[in-house]
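Below is one structure, written out as C-alpha cells, with a few remarks after it.
Only a single protein chain was left out; the remaining protein chains are all shown in position.
Here is subunit A:
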Amino acid sequence: MTLATVKTTCPYCGVGCGIEATVEDPVAHRVTIKGDPEHPSNFGKLCSKGATLGDTVSLENRLLYPAVNGQRCDWDSALDHVASRFRQIIAEHGPDAVAFYVSGQLLTEDYYVANKLMKGFIGSANIDTNSRLCMSSAVVGYKRAFGADTVPCSYSDLELADLIVLVGSNAAWCHPIAFQRIRKAKDNNPQLKVVVVDPRRTASCDIADLHLPLKPGMDALLFNGLLCHLQRDGRIDHDYVANFTNGFAEALRQAEASAGSVAAVAAGCELDPADVAQFFAWFADTERSVTVYSQGINQSSSGSDKCNAIINCHLASGRLGKPGMGPFSFTGQPNAMGGREVGGLANMLAAHMDLDNPVHVDRVGRFWHSERVANRPGLKAVDMFEAIAAGRIKAVWVMATNPVVSMPDADRVKQALQRCEFVVVSDCIADTDTAQLAHVLLPATGWSEKDGTVTNLERRISRQRPLFPASGEARHDWWIISRVAQHMGFTEAFAYQSSSEIFREHAALSAFENDAEHQLRDFDLSAFAAIDQTEFDALQPVQWPVTRDRPQGSPQLFADKLFYTADRKARFIPVAPQGPRHSVDANYPFTLNTGRLRDQWHTMTRTGLAAKLNAHRPEPFVEIHPADAERLHLKNRSLAHIESRWGQMLARVEIGAGQRQGSLFVPMHWTGQLSSHGRMGALVNPVVDPYSGQPESKQTPVRITAWPATWYATILARQPLTIRDCEYQVKVRGDQFYRYELAGSGAGKDWRQWSRDLFAEHGMAGAGDWLEYSDLQAGYYRCAYVNDNRLQVCLLVGPDFELPEPGWLCSLFPKPELSRSERLALLSGQPPKGEADIGRIVCSCFNVGEKTIQQAVQAQKLQSVAAISACLGAGSGCGSCVAELKEFLPQPG
C-alpha cells in the first residue's frame, strides 16, 4: 500500500515552510514529516519545530467535545447557547458589549468569517487578534509610508542583497529557515554583510559582521542617525525622493534634531561611535540593502515610528522596489498576514480596506449585503481586555489563542476573564490557562486536520491541507463561527459549506471595485475570485497580488514606484525617537526583554508535546549579564524572583555575557499549565503604541532578586502528576516521561511520606520496588519506584540547585528494562561507569548533548562546526544550533 503524501504548510512562525506529510497510521495519528523540496519558502528544509510536528498531532491534550459550564454537550446546544447569550447581550448593551479575540494561528478562511460576523453583522469592530502583540506596528509603518499594508520584499531579496540589517530580530531562533537562507546567501556571497541591531547578543549574531548592542528601545535614534548620514554623505536619491515621495524635508529635520551626528547617535544608543559609523558607511555604500525587522522593533510604545524610521532610510536612498533591497518586516505567526488581509485587526475592515473610510464601509456592506457594517475601529487587544475588566464588554469569544499567558499585564487579563459574564473559548487544546476560564468550550480542528490557506511573511499564500479527519467532535473554526452566526439569525451570509467557498468570497472581495476608477488597493486576489474546489485543492504557493495580469503572483512590489496613497506617492514620517514609556529607576533598575526560544512555539500547547523540543531549554529562565549576577549574588541555575509594577515571576538564572548590563531576558512561552510562576506576561507593562496599539513587551522595568529556595527537587515520572503544594513548579514533557522541577522556600517536606503519598495517588505503588537514598540532615532525599524493572518515577531533592543533571535518568524511561548497573546507579543520577551521559541537548534534530560534543571536540580535535556536523550530525539538520556549537570549539588565541 502506498501511503498518501500531503503537501501542507507548517503552523509555526511566519516563514511558512512547505511540508510533505506522509500519513503512516490515520487512527494512531502517526505521520512522517519532511520539508517540501518544491516549496519556495524552504525548499525542503525544516527547523527543529517543524521537523517534530509529527510528535504533536496525537490526541493528548486535545479538546474533543463541546462543553457548557463544564458539562459536555452536543454541538447544537453549545452553538445555540453561544448565539443566544451573544444575541441577548447585544440586545441589552449594544454590539460593542461583545468581542472576539482571535489569532494568527487561524486560517485565512476562519479569520475571514470571524471578521465578517463581528464587523459585518454584529456591527462592532471589537475583533482583535494576538497578532496585535506581534506585528501591528509594522502594519502602521507600512500603511503610513505606502498607503497600504504592503510588505514589499521577498525571501529572494535576502539572497540578492549585499547588506542585511537584522533589527530587533533573532531570526536564527524565531525564523530559522529564513535565517538559514541568509546564512547560505552569506556563504555564497562573501560580499554580503550582516549587521545585527539588538541589545542582546543572540544566536543571530553568529553570522554578523557587526553587532550593535544598543540601549533597549533606541532603534529610532539609530535609524534617524542613518537618515542624517545618508544626507551628509550625499546618498539621498533626490530623483526618487522628489518624484515618488512626500515629506522628506520634515523627516530629515526631525531626524537631525536628535541624531545629527555619529557621536550623538552613539551616545544616545550607548554604542561605540566607530561601530555606528561602520554601520552607516556600509548602508550608505550598499545599494542592495535589506532591513529585516521584527518584534524588537514592533513591540514598543513607539514601534510604529521605529518602523517608519527604518522605511524612511529606504525611501530616501530609493532602496525599494528593486531586487535585493527594501524594508522587510518579519511577522511572527503562520497566518498573521492572512489576518491582516481579511481585517482581523480591530482597526481594519477587510481586504485592506479601512473602517474609518465611508467608501470602504459602504463597499464592504454592499458586498456582504449588510447594512450593519461597523464604521469605526474597535478595541485593540490591551483596551479590549481593559473593557472586559471594566465590564463594558460582557461577552468575549477567544479563538485559538491564550491571552492569559501572552498578553501584557497578564494577571489582569486573567482577572478580566474571571469577571467576564460570558467567555467562549474555541481551541484544539483542552487545558490552556485561558480555556480554564471559559463558560463554553468549543473544540476546533488542529493543524493536522485544518483545510484552508495561510499567508507567510513574504505575502505567499499556501495551502494547509488535512492529514487526518477531524478528531472527536472537533470542527473547523470557520464552521463553528458560521454556525454561531446562523444561530444568531445571519443564515444566508454564513451558509458556507467549505473553506474554498470562503476563500473564493475573500478573493472576490479583494477584487471588488479594486481598480483605478475606485482607487487601487494593493491586496488583490482577483485571479481567484472564481476559484473552484479542484483549483483550490491544487493551489500552489503564490505571492499576492494575484491578478489577471499577474496570475503567477508578485514577488516584488513598488517596482513602478507607485504607492497606494491618494497621490500614489510614498510618505516620509518624521520620527522623534522615544525611549520606553516606563524607564528604569532605583526600584526597578533592570529592563526586561522577552522573546522566543529556538525550540518552542508560543504557549507550548503543541511544541510542549514534543519531547525533543523540550530538551534544549526545559525551564523558564532569566538571562542576566555576569557582572549583574555577581553584584546581586545570583548564581547560575539558582532561582530568581523578578518583579515589575504589574506582576512577578520565578525563573532559573542563566548567566550570559550576551546580555547587556542592566538588561534581562525571559522567554515568552511558559504557561500556568507548565509552570507555577513562569508566565512572563504577568510582568510586562500594558503600555502600547498610540497608533498600533501594540504592547511594549520588550521593555518593562523590573527588579530581580535571588529567590530564597530552601529546597530544590526534580521528579521524573512515566505519567503526568498533580503536584499541589510546591511554590515553584515547572512541568516538562519528555520521551515517555514527564519532568517536574520543583522548589520551595519554607521548611522542607517529610519527603519519604510526601513522595510515597504522591506516587501512590497516581497508581505508582504496590508490586514494584522502592529505591531510596537519604541524607536528611543535609537535605538530600532521593527515591524511585521501579516496576517490571522499568523506571516509573524518581524524585531527587537537594538543599541547593545543584541537583544531578537529569539527562541520563531521562534516557532510562524509553528502555525496556534496567540493567543491574543502571539500577545501582539510578539514585546517583549519573550513568554507571562506562556509560556515557550525553548532557543537556544542544542539537534537537539529532538529539546530540553537550557532553557528547565536548568529548568529540576534545578527542578528535574538531576545529569547525562542519567537523562537528560530520562527526555527530549536530548542526546539519535545521542548523539553528550552529551558533551554540561554535562555543564548543577551541577559542582562538
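Everything below uses one rule, namely that a residue touches a chain if its C-beta (ideal position, glycine included) is under 8 Å from a C-beta of that chain, and two chains touch if they have at least 3 such contacts; residues count from 1.
In the analysis below, contacts and distances are computed from a predicted model.
For the chain of the complex excluded from view, the name given in UniProt is "FAD-dependent oxidoreductase" [choices: "Membrane protein YdbS with pleckstrin-like domain", "FAD-dependent oxidoreductase", "ABC transporter" or "Rod shape-determining protein MreD"]. In the complete assembly, the contact with the undisplayed chain comes from A:E772, out of A:D209, A:E256, A:E727 or A:E772.
Of the listed positions A:F43, A:Y65, A:W282 or A:Y780, the one in contact with the omitted chain in the full complex is A:Y780.
Mapped onto subunit A, the footprint of the missing chain covers residues 768-778, 780, 786, 798, 802, 820, 823-828, 830, 832-833.
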